[in-house]
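Comments concern the structure below.
One protein chain omitted, others in place.
Per-chain numbering from 1; labels A, B, C, D, E, F and G assigned in written order.
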Amino acid sequence: MTPQVAIVMGSASDLPVMEKAAEVLGSLLVPFEVRVVSAHRTPDDARKFAREAAGRGLRVIIAGAGGAAALAGTLAAHTDLPVIGVPLVATPLAGLDALCATVQMPPGFPVATVAIGEWGATNAGLLAARILALSDPDLAARVAAHRRGMAEKTRKSSRDVARRFAGGR
Amino acid sequence: MTPQVAIVMGSASDLPVMEKAAEVLGSLLVPFEVRVVSAHRTPDDARKFAREAAGRGLRVIIAGAGGAAALAGTLAAHTDLPVIGVPLVATPLAGLDALCATVQMPPGFPVATVAIGEWGATNAGLLAARILALSDPDLAARVAAHRRGMAEKTRKSSRDVARRFAGGR
Amino acid sequence: MTPQVAIVMGSASDLPVMEKAAEVLGSLLVPFEVRVVSAHRTPDDARKFAREAAGRGLRVIIAGAGGAAALAGTLAAHTDLPVIGVPLVATPLAGLDALCATVQMPPGFPVATVAIGEWGATNAGLLAARILALSDPDLAARVAAHRRGMAEKTRKSSRDVARRFAGGR
Amino acid sequence: MTPQVAIVMGSASDLPVMEKAAEVLGSLLVPFEVRVVSAHRTPDDARKFAREAAGRGLRVIIAGAGGAAALAGTLAAHTDLPVIGVPLVATPLAGLDALCATVQMPPGFPVATVAIGEWGATNAGLLAARILALSDPDLAARVAAHRRGMAEKTRKSSRDVARRFAGGR
Amino acid sequence: MTPQVAIVMGSASDLPVMEKAAEVLGSLLVPFEVRVVSAHRTPDDARKFAREAAGRGLRVIIAGAGGAAALAGTLAAHTDLPVIGVPLVATPLAGLDALCATVQMPPGFPVATVAIGEWGATNAGLLAARILALSDPDLAARVAAHRRGMAEKTRKSSRDVARRFAGGR
Amino acid sequence: MTPQVAIVMGSASDLPVMEKAAEVLGSLLVPFEVRVVSAHRTPDDARKFAREAAGRGLRVIIAGAGGAAALAGTLAAHTDLPVIGVPLVATPLAGLDALCATVQMPPGFPVATVAIGEWGATNAGLLAARILALSDPDLAARVAAHRRGMAEKTRKSSRDVARRFAGGR
Amino acid sequence: MTPQVAIVMGSASDLPVMEKAAEVLGSLLVPFEVRVVSAHRTPDDARKFAREAAGRGLRVIIAGAGGAAALAGTLAAHTDLPVIGVPLVATPLAGLDALCATVQMPPGFPVATVAIGEWGATNAGLLAARILALSDPDLAARVAAHRRGMAEKTRKSSRDVARRFAGGR
Partner (left out) sequence: MTPQVAIVMGSASDLPVMEKAAEVLGSLLVPFEVRVVSAHRTPDDARKFAREAAGRGLRVIIAGAGGAAALAGTLAAHTDLPVIGVPLVATPLAGLDALCATVQMPPGFPVATVAIGEWGATNAGLLAARILALSDPDLAARVAAHRRGMAEKTRKSSRDVARRFAGGR
């Protein structure tokens, strides 16, 4: 199937974290592709990728990068598709640098920034699904089911914990 | 026309900043509505608003809040629509608190966070437009034209500045 | 006995830290209960929990959460009981995000925030006890004894250290 | 009437901010007193104040200070009453220093920390009221009414804003 | 004369600060040019500018930008000339975002980052001059003279201050 | 009289803040001198100043600087006298940069760092006085009197404030 | 011998770091004592310790604490001796909280703050020695020798490194 979402990262070393986005999309049956494209090492590839994305049928781009994380913003500069940015921990500054470099985009070029690291990679996948679900009722149903599943799991763990501390004082 | 985007803010005092989102949406001919809903002062209204949003025809929610900015996350907990968060400057911490409270969402509940303050409000409007343009070719054309307009303006200011410093040394 | 304090956390993975609050309350003979309730995964449970808390005899709520920690504020929005917030380390930002999201509450909805992580969980238990001791002289005596015990322990460690370095130069 | 709450601040220059706590308590008919006591300039007064507080009928202490804000913690070290800390902006660090110095208390000595500056002063008054309302049904009713008043005000401003942007696009 | 240094900025609104670089270069008789080029609004212009820079005789590029400041890094990705980055204050985060986005470049693409704002713009000009002076003894002499001038000025102000406080106690 | 304390600053523009140190020393009758010496603009003067300081009768050096504040550390590298560092606000980073650059000295070269800005300049004067008072009983008496004066002033302002809010509720 | 320096820490768990101060003082033959005194757990001991310090012959106090590190400031409030503060890492905030709580003292009560953690403990010992050396020429000679030793060691490591990379290209 034609990928609807691209998961792009600045370096292959980002894969263990960005894989979380792939897992979410896979579990929601959203077709996706994965690429390593760098705003600095392969800027022309990044440009070409972004300019051709819509034409190839892609509808959402997820971009993860660390440090002076310019990838998501660079892609957003070359496409009108929604771009989701995942700030990664790649330097001693714990991802605060990547967060600033991803979210503080100048007016005109939004990057939909999610949390730093694994939480963010997971949420990037879900945000892409929420966007695609606007025009895909089946996906919307799967997204809703996923949400109910999380609630159920939380309720179960609450019952377990409550029981363990029952009569606590 | 049925609003497709809701611009929600935690306090009427946020309006001068959040109005930038309205300006962008208006200029792109995207129908929208504006509400003041607080995650803390009117939590039941926030819940009701989010749960009814999709049914009312809304497709994207923009939420701006400052301090312990829980609004966007609260809305995202009650709807599957994409929620865009705008961290606002409302305390001495310069919006860093609102940024953390908006972007660092736990896995399962993405908030598409944009820049702090006015830049973010403008970009929230544009991000909503990018999302809606996925299924609205006319809007896509207007978004593309808006981008070209920005490029033209930048090119013109470059020529002005270049001329002013011509022969500089 | 009817629990007087509820220890609530956003995820079962927070338990190893939040258990410190349970230990303190247990050692002071304050009856308590423990629940997993999430502002995002189970927002209706959070709402119901907070709205019923006073009626069920609860008098203080302790809420621990990490990241965009909205739990304590959400509970404070649905009850007039005092709510104590414990910011937890759940992301690369070392709890600074949870601290901002917990303490910077807008006027109207105070969250009594304590330190990040284990120190905070312990102090949340003690703060709850201080509040309950206002109308419970026996508990007040136990709180005072607990304080004297800490002082004694510190004095003993001072004597040990002083002896070890006696004649130091 | 015997004051039930003491509002203490490190310097008279903190009064314009800390007055917000007095306003809230006054509007809720909670008797209070105001003092200037410094952990550094008048440490013996601080000690005496804290040790005598419970005996004088005080039930909650609100302490505001800036910079290396030791006041709330110092008071908490000399009394078992609940102590609420308000970090103030008194240095170029925008209250981040006072927040750290107030909230990061070692296990054993909780300070119920609220937001930096005016938001915090208001919330300190409300948190004191929540605590006192546990054993004062009339105050509880006033606190609940105050909450309803805030909700009403937010709803009204939402209607105003919605009307202003009606038909927006 | 052929410009040897290009002063590039992301927005014409950066000019009042970036002008400091022009002043320094002018006073050292280094020919320069000034351009407005945006990594996001005119990415193709940025790419073209960087790729042609060496061929046009430019030897150093100074790039100033605020927020998610990608400009200097983008230019460094398309040229092998030394690129100097000036982080600017354009958002409520006081330039900390631009500093992170400018200096934390991944290995392979150095940006010679200088101080935030005016200090940085001035130092960018001087750093460019130091680099050019490596192969231009006359410029080296002017740079050395500029340094001596600063020392003289500092010494004079020290004498003034010393006199003013003479006999101080 | 021979100055016992030197107040050194990196730039004459620091004088309005550093004057606070002079005021304190003057009021305590400690003879002092004031100089502008820069670690960067006049490094040889800084070196000479520090190396000759003890021989000229100076006993304590106070150094104020902003940004990458190297002055105090540079002086500490060239003298064994105690050096007090005052981090100043000279950049958009609100003195946090100067604080880091002043206090985080490597083992071997302590700089006695005080608060950022005016608070710090005042405290630098008092710290110098505390050090000199170790061998000057008259100065010790003046320092003690100064402390008592501060306490008296605080007590008076407490009485004023207490009276103003008497009967408050 | 009568101790001239007291090394005080808030908890026995701080000893492995604060021992560095003891090592330095021991190596410089400065008699010292070590105590565990807490601003919060044993505030009366802290007060008594500080008030009696000068009378017992102590001349400098070194205080190490983490988190809301009030110890050094509390001691400085009760004595006119110079107090050196060592901010320790005891919470997830990496000592930034302790640094703020130690250095940002209000005007009137200087704490001579040194670096966070081990660097600071070592430098606290050396700063105390610099202060005592003002009236102890033998100690001054040992301090100077210690400095020369550090320089020698650095020079040797430079020769080693230079040799290892000789001919490097």
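As a working rule, a contact is a pair of C-beta atoms (placed from the backbone, for glycine too) under 8 Å apart; a residue touches a chain by one contact, two chains touch by 3 or more.
Values in this document were obtained by computation on a predicted structure and should not be read as measured data.
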I'd like to know which visible chains would be in contact with the absent chain if the whole complex were considered.
A, E, F, G
Which is it among F:Pro16, F:Pro106, F:Gly149 or F:Gly167 that touches the chain not included here?
F:Pro106
Of the residues listed, E:Val36, E:Ala65, E:Leu127 or E:Val161, which one is in contact with the missing chain?
E:Leu127
Provide the residue numbers of subunit E that touch the chain removed from this figure.
20, 59, 80-82, 84, 99, 103-116, 118-119, 122-124, 126-127, 130-131, 133-135, 140, 143-144, 146-147, 150
Could you list which residues of subunit G touch the chain missing from the display?
89, 94-96, 115-117, 119, 150-151, 153-155, 157-158, 160-162, 164-166, 168-169
Touching residues of subunit F against the unshown chain: what are they?
10-11, 38-41, 43-44, 47, 66-70, 73-74, 76-78, 90-91, 93, 96-98, 100-106, 108-109, 111
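Methods note: only the chains that are shown with their structure count from here on.
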Comparing D-F against A-E, which pair counts more contacting C-beta pairs?
A-E
Centroid from C-alpha atoms only, then distance subunit B to subunit C, rounded to Å. What do you get?
35
Taking the mean of the CA coordinates per chain, how far is subunit C from subunit E in Å?
50
Please tell me the distance, in whole Å, between the geometric centres of subunit E and subunit F computed from their C-alpha atoms.
33
Multi-chain contact residues (two or more partners), subunit F:
94, 115-116, 119, 150
Which of the chains are touching one another, listed as pairs?
A-B, A-C, A-E, B-C, B-D, B-E, C-D, C-G, D-F, D-G, E-F, F-G
